[in-house]
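Quick one: structure below, then a few questions.
As you look at this complex, bear in mind that one protein chain is not there, while each of the others sits in place.
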Amino acid sequence: MTDTQQVNVLTTDLSMHLEQRPVPEPGPNEVQIAVKSVGICGSDIHYYEHGRIGSFIVEQPLVLGHEASGVITKVGSNVTKLTPGMRVAMEPGVPCKTCTQCRAGNYNLCPGVIFFATPPVDGTFAQFITLDQDFAHPIPDHVSFDAAALMEPLSVGIWANRKANTKPGSRVLITGAGPIGILNAMVAKASGAAHITITDTNDDRLAKAKELGFTTINPTMDAIDDEDAPFDILIECSGAPAAISQGIRALGPAGTAILVGMAPTSTIEVPIDAIQSKEIWLTGTFRYANTYPTAVELVASGAIDLDQLVSKVFTLEEAEQALTYSTTDPAAMKVVVRVSE
Amino acid sequence: MTDTQQVNVLTTDLSMHLEQRPVPEPGPNEVQIAVKSVGICGSDIHYYEHGRIGSFIVEQPLVLGHEASGVITKVGSNVTKLTPGMRVAMEPGVPCKTCTQCRAGNYNLCPGVIFFATPPVDGTFAQFITLDQDFAHPIPDHVSFDAAALMEPLSVGIWANRKANTKPGSRVLITGAGPIGILNAMVAKASGAAHITITDTNDDRLAKAKELGFTTINPTMDAIDDEDAPFDILIECSGAPAAISQGIRALGPAGTAILVGMAPTSTIEVPIDAIQSKEIWLTGTFRYANTYPTAVELVASGAIDLDQLVSKVFTLEEAEQALTYSTTDPAAMKVVVRVSE
Amino acid sequence: MTDTQQVNVLTTDLSMHLEQRPVPEPGPNEVQIAVKSVGICGSDIHYYEHGRIGSFIVEQPLVLGHEASGVITKVGSNVTKLTPGMRVAMEPGVPCKTCTQCRAGNYNLCPGVIFFATPPVDGTFAQFITLDQDFAHPIPDHVSFDAAALMEPLSVGIWANRKANTKPGSRVLITGAGPIGILNAMVAKASGAAHITITDTNDDRLAKAKELGFTTINPTMDAIDDEDAPFDILIECSGAPAAISQGIRALGPAGTAILVGMAPTSTIEVPIDAIQSKEIWLTGTFRYANTYPTAVELVASGAIDLDQLVSKVFTLEEAEQALTYSTTDPAAMKVVVRVSE
Partner (left out) sequence: MTDTQQVNVLTTDLSMHLEQRPVPEPGPNEVQIAVKSVGICGSDIHYYEHGRIGSFIVEQPLVLGHEASGVITKVGSNVTKLTPGMRVAMEPGVPCKTCTQCRAGNYNLCPGVIFFATPPVDGTFAQFITLDQDFAHPIPDHVSFDAAALMEPLSVGIWANRKANTKPGSRVLITGAGPIGILNAMVAKASGAAHITITDTNDDRLAKAKELGFTTINPTMDAIDDEDAPFDILIECSGAPAAISQGIRALGPAGTAILVGMAPTSTIEVPIDAIQSKEIWLTGTFRYANTYPTAVELVASGAIDLDQLVSKVFTLEEAEQALTYSTTDPAAMKVVVRVSE
């Protein structure tokens, strides 16, 4: 193995370039991983197009990519349970482990979290990466590297459904038929939800959702309304203010609204009359915590098939095309960069 | 006992009049109660001033009053645990007991609830009233009838604190220093809350809150900001959009916002960025369920002193003055109509 | 329709006899149902063999049967949502709807519950039965009457899994491969459980469990031990003290043990060291509450197939053979009496 590697870097002029960089050495509690697959996330595209997300700004060259899998190539001195050759899904955010939120088990709310591809932390469009040993999750041989990479957005769905307490018999409304909406629907189904309805204003996306077996509604044409009864759970995955408002109104008494899609503005209007008179619980999600073991189980057991969501595959050299591709095909689910086969 | 009684009725021209009406006979599962004390609630004043609350309209004469206590005078044929002479606090809403929400224990969300002083159901500005036996809660001799009447707004505070899961060490922000805000603060204190801060824009009310031992802030003059740390819990009791927004922003990660105060409009703006990035849970309250036994315990044990909240007392004949009094004295906490001594 | 019907009665000498009885008229809140299918439960067999269960003693002729379905033939004067001709699953226990437990949503703990086939309340080995309207649950046309009857034991499984909070990724151990064990396993699977292991000492039952797709262990031959990790959840369905003890020991930290199987004695030994050092939560179940809507959903959607559990079918005349059959075939899952086709 050489000691240099290729990475594909977003420069501050928002173009992508291949660079040679040193292969990083793992610290005592880290593993070094040869990256295999990297899924493209909306946040990668957003950084590529706008150079920032909120207060996170691309002020120096940034390696994008945070939905990743690979093979362990080296382990640090304190690493005992992982060995070179193991195939792993990478959990991209490593918290401080010591703050109040970490100690309470809410490590996704840790203010000191280090998260791949969030300025100034580099991501996974690279041949090699190092990662805290506790956040490299081994996967069985029959799970593909693509599927392992997509356990990251799957985690978003697991987390939202946990907060919603989706369970057998739940009636679930999902607004937004993009990858996050679809993954939430898949987790809801795996949780026993009785009725799952997905809405979107894009008919191509709805067609894909229907193909995957879900009931679909285009709210510009039809009312968001279940045939028999109101919904127990809303999992909002579009960030669209109209969807948030309509979705909350579609809930029955004691319903739960989980806002996953990032709202476009810092404040939004919510139907407070419904929230108060029906005692609806509402919250948002910020990443996830303790979801990877569940993600591995759901994929390994076949309960959830992530490979069917891969719409198109690119190489590391083609990372820029991968980023632009999604925007050209509205029905594209997940685009994957295969760093090595 | 005669078979007629006096009631004080709000007519559709929004004036109050004494009337002679028959004393109601209890049904098989009901008790007949000689009313003693009735607290004035903001909703009574609202009906008196505006003739409606939302879709509930005073289209025929309505007896107001729903915070009430009294002495049992007669019991129905199926009543076994209650006997004439018992002193009781009256829970003013009787649900259908059979619908999905009732069966799940959420009887406050029962669509078929019968609630005192909600058109067209008459309330307790009357000498005699009948009530379902399960909703007449016996009180010990050392608890006053005024205190027993005020267990109704106390229930609002118990319910909100239950939803907030207030517990030893909780840091609680209460927006609105009216009776509901003060009662929520009292319940928070009885639940072990470590820091309780009450805000209001009315300095008279704040002075009363301070006198009762709470930290106070006038947000038009000072930032809502705890000295050391963000709040865990917001109990919003003003209905003011600014208070809702500022209150939510004052919460720390994984905080909880309970909206008790009725918002003035059907939609309001909420700081979605805070809700999402801190995973704040938000809900509203609609009345209460299963709170009266706790209310009786808190008052009977001395943990909460409701008598100190009684600002002024009127007779049944003076019910109209009682309704107008509150609006003239902003520092007034609870005004009570003593139907009989 | 005639006004007499056939019922099959257990007399105090513990033999079964057909009798002519009047067809019962529904009360104002009741429906009259023509019984279709009745599942045989262990408690029916126990009354038949021993004349008692605990303090419930067969001191007068008793109609057995409480897992039942049928068609509505008449409705009481207050019934609005149900009409003659509707196919329904019958929830066999009707609570008082007014006590503390009922008001809190724990109606299964209501001390005043009226439950089919529990002395002195007659059960469903009858052509016609009356039932509170809220406890007659409509089923879609494509669900069989046998399946509707078996929603009663399915409810036991739904209730236990709710208490266990079974969710995607859960590792579940089920001790006892009888119908209740199998139904709990089915619900666990529908809830997304990742690993489900069923134990029994009877290899015929284990073979049936294996055929249904579950991992099986005979603890007299192999250790109850998952290959990789301890279990999160124990659902104990045998009542056997050894299973309770071994099952609890097989749980990991913060695990949950749900004791469904009725223990043979009033006290049992539990491994307190494991409960304390791992902070395991343990509880038992007593019937169920608010499970029928979920049961209907799970069966109607195809998530759970109850028909495959029907081992043998008898007529109302053959009810006694139905009761004795189970004891002769250890691999028998559910035996059903079809009162009419």
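Should a chain be cited, it is by its letter among A, B and C, assigned in written order, with residues numbered from 1 in that chain.
One rule holds in what follows: a contact is a pair of C-beta atoms (placed from the backbone, for glycine too) under 8 Å apart; a residue touches a chain by one contact, two chains touch by 3 or more.
On a predicted model such as this, the values are computed, not experimentally measured, just so you know.
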item: Contacts of the hidden chain among displayed chains; value: A, B, C
item: Full-complex contact with the absent chain, from C:I45, C:I72, C:L259 or C:L309; value: C:L259
item: Which residue of C:L18, C:I114 or C:I272 touches the chain not shown here; value: C:I272
item: Hidden-chain contact residue, picked from the options C:Q6, C:N29, C:N106 or C:S301; value: C:N106
item: Subunit A, residues in touch with the chain not shown (by the definition above); value: 29, 97-100, 102-107, 133-134, 289-290, 293
item: Residue ranges of subunit B at the interface with the undisplayed chain; value: 158, 161-162, 167-169, 187, 190-192, 194-195, 293-294, 297-298, 300-301, 303
item: Footprint left on subunit C by the chain that the document does not show; value: 101, 104, 106, 108-109, 163, 245, 253-254, 259, 262-263, 265-273, 275-286
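The rule we apply is simple: only the chains that are shown with their structure count from here on.
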item: Interchain centroid distance [CA atoms averaged], subunit A/subunit B, Å; value: 44
item: Approximate Å spacing (C-alpha centroids) for the pair subunit A, subunit C; value: 41
item: For subunit B, residues contacting two or more additional chains; value: 104, 106
